[in-house]
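A single protein chain has been omitted; all remaining protein chains appear in their positions.
Order of writing sets the chain letters: A and B. Residues in each chain are counted from 1.
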Amino acid sequence: MSAVQLELEILRYDPEKDQEPHFQTYQVACQEEWMVLDAINHVKDEVDTTLSYRWSCHMAVCGSCGMMIDGQPKLACKVSVKDYANKKVRIEPLANFPIERDLVVVQDDFMEKLKRVKPYIIRKEEQPIEAGEYKQSPAELKKFKQFTLCINCLCCYAACPEYALTPEFMGPAALALAHRYNTDSRDQGLAERHKELSKPEGVWDCSFTDTCSIACPKHVDPASALQQLKIATTVQWYKELIGMGDK
Amino acid sequence: MELIKTDIAIVGAGGAGLRTAIAVAESNPDLKVALISKVYPMRSHTCAAEGGAAGVIKSDDSLDLHFNDTVGGGDWLTDQDVVEYFVNEAPKELLQLEHWGCPWSREPNGSVGVRPFGGMKIKRTWFAADKSGFHILHTLFQTSLKYPSIERFDEFFSIDLLMADGRCQGVVAMEMKSGRLFRFQAKAVVLCSGGAGRMFPFSTNGAIKTGDGTAMAYRAGVPTKDMEFVQYHPTGLLATGILLTEGCRGEGGVLRNKDGYRYLQDYGMGPETPLGEPVLKTMELGPRDRLSQAFWHEQQKGNTIPTSWGDSTHLDMTHLGEKHIDERLPLVRELSITYAGVDPVKEPVPIRPVVHYMMGGIHTNIDAETPVPGLFAVGECACASLNGANRLGSNSLTELLVFGKRAATNAVEFARNRNAEANESELQEQADKAQTKIRELVQRSGGTESIAGLRAEMTKSLEEGAGIYRTEETLQKTCNTIADLRKRYAGIELHDKSNVFNTDLFQALELGNMLALAQTVAEGALARKESRGSHQRLDYEARDDEQYLKHTLAYYQGDEAPRIDYHDVVITKSKPGVRDYSGGAK
Partner (left out) sequence: MAYVRPVSKTTWYLKDRNYTIHMINELTSVFIGLYALLLLWGIGAVASGDKAYYQFFLECLTSPGMLVLLWVTTIVIFYHAIAWFKVTPKAMPIQKGEAFVPGGVIAGAHYVIWVLFSLVVLYFAGVF
């Protein structure tokens, strides 16, 4: 349990007081097992109770604590303090989002985009519950499983230069979830989603920098989903051209 | 103060809240639903559930078997009408989730797979690898986006219920980004606000699990039920309390003490089963209360391994092989490596019991109704008496669904049949009171107590007094401490005076809620002079059906300790018997 010394430079911003954000520095003696989130919690509990940030599960699954750590979008609960031992670490709110307060960013944009891709099973005809489950082979499951793992932490949006430059872009997580449903054997909604996905701010704003996949803490690989969506979208476009658009 | 008029207000957007909202929207699209949550729905702690959800689906299983496991697992403190309804509805609800796209793990023929779970006689736990709760939550959340009648109020912190004319008519909540208060006026209110594991220092529960809704109902006069029953999960990671799912043992993981000995066989759960061949309801597949208690005894005997994070034993999965672990327990591997620096493929993982689940909660019945008309509760915040004195793993995810739907049906009926006018002036008066309370809390100066300080004392005291084993003496001490902390709570001062995302304020409110509930835990435990399920008294070691086959009710008494009362258990077909977890012996 030997100590790791950390110098946290945290971006502070309170819209009721500040014109613009500024950094505030805290020295934290951390236990070796701590994650960066534990260090921030220590600041909140023992040093400065006015610090605002989101967190909950502390097991990298609720997606609350995405923030820029040393310039990279990360889950604060998933990076060890040892990675930054005896260093100055900059902690900033997720890039590319407006700052609500301190490390808290405004996420409305993502919530709205997610809804637009219709991330739910769409069927022409529902099978009644009494008829049991839709059969789905392990191979069919595996086809889309990876894209179900998105925790909506928005690290990918913070990593995406396209989103930074073109805020209308639907972005990695929302599109990856569209692809997740498109490729689910139970779903028949590809044609319906196509309208939204094939817009310029849909898949075509992606220039495949792959930075979303590098940032993704759950290895969802949204860049992969987007490239596959580009192909699917193109195929669908041709299908519609020759009047065979419906899946 | 802004006024939002709605038909049904739901507090909480975890598994329970979302299921309730969808059920209302699907059957009654003309009714307005306000879904209020202090975090975005997908941050709700349902996301952390790993192992799976129980429901009878396979031909070798039966509803009766699920009934018996649940009733016995709960040490007969379950209401059997509730259990019967639950086991009946469970498969339908899990199938419904399948139809909504939940990526359940599959068998080669394409049907859903099931895995063994502690205390269950047959494999009946549906699972999505070891991220079942995560997938359930996201499936529900994403599906909920389909329904225009569900209006979400994300990051709205509920503060108090609004009661008038003997019924619940709404709730006051604060928009977290602005600090503005909203008065939600509703024909029916459903509380789905989750558990309160954060009352304890070492817990699998996320920061948001502070029992807010339960405390709101309690303050409004609804009794809490069976709060003394706190589930310790036997396998938490040391430094963090992160859960390693029971699925680890379901897949064949075993518990070993410092000598590598599989100690469970010494505590009525033997004989030892062969490695890699788990036997249902035996050894590692015994129920959680028994396993956690066995740890305590090993600790007394000096058979545990001392570490800087407390004593531990080992969860050994090394014999399962990399492929199996990666396929069935990928999250467990990731968590162990990230948070404990141990790869379960190669080494046993140090673990210890960790507070996991509150069996108790808001007093509800089979209809998810509380004693107050117009107020319903579902999920971990509620106590429908499905789980009794000890919840069986994988029953609670299903509970969210089954009773979410039931609450929706009944809340709709209530909303439709009560055309009674809202008592606007009374509601406004109460909302103003809430506003004054908040204002005073924020503006108060000169206080000497800190939130973190009081919280630390509360968690420590509960663990010491109301932990795995309890005695009159330790409990009394905890009762005194909590009562004292509640007094000292008046002396906290907030340093953050901002209206924007003031987490200092939210933590203060959460602490107040937890302190109120902590008192129901300790007082309930002190009054229950027997041992049953997760409530184990060293001074009353036996179960006492004569006197205590009863639910504990705790009524709010302002600054004083709660008034304790009792309520009959519903017994239909299973007479209290012996909990037998030595299946292999027969």
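Here, contacts are C-beta pairs under 8 Å (C-beta built on N, C-alpha and C of every residue); 3 or more make two chains touch, one makes a residue touch a chain.
Just so you know, these numbers come straight off a predicted model, no measurement behind them.
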{"item": "Partner chains on view for the chain not depicted", "value": "A"}
{"item": "Residue among A:A3, A:A29, A:V47 or A:A139 that touches the chain left out of view", "value": "A:A139"}
{"item": "Touch criterion as defined above, residue of A:Q24, A:Q188 or A:Q228 at the omitted chain", "value": "A:Q228"}
{"item": "For chain A, the residues touching the chain missing from this view", "value": "13, 15, 20-21, 71, 95-96, 98-100, 106, 138-139, 142-143, 161, 164-165, 207-211, 213-214, 221, 223-224, 227-228, 230-231"}
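Just so it is clear, only the chains that are shown with their structure count from here on.
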{"item": "Whole-Å gap separating chain A and chain B, where each centre is the average of the chain's CA atoms", "value": "27"}
{"item": "Chain B contact footprint on chain A (complex, rising order)", "value": "1, 14-17, 31, 33-35, 44-46, 48-64, 78, 80, 100-102, 104, 106-107, 111, 114-115, 118-121, 126-127, 129, 132-138, 140-141, 144-145, 148-149, 151-152, 177, 181, 184, 186-187"}
{"item": "Sites on chain B touched by chain A in the complex", "value": "39-40, 42-45, 47-48, 92, 95-96, 98-101, 103-112, 131, 134-135, 138, 142-143, 145-146, 154, 177, 206-208, 239-240, 242-243, 308-309, 331, 334-335, 338-339, 450-452, 494-496, 498-504, 507"}
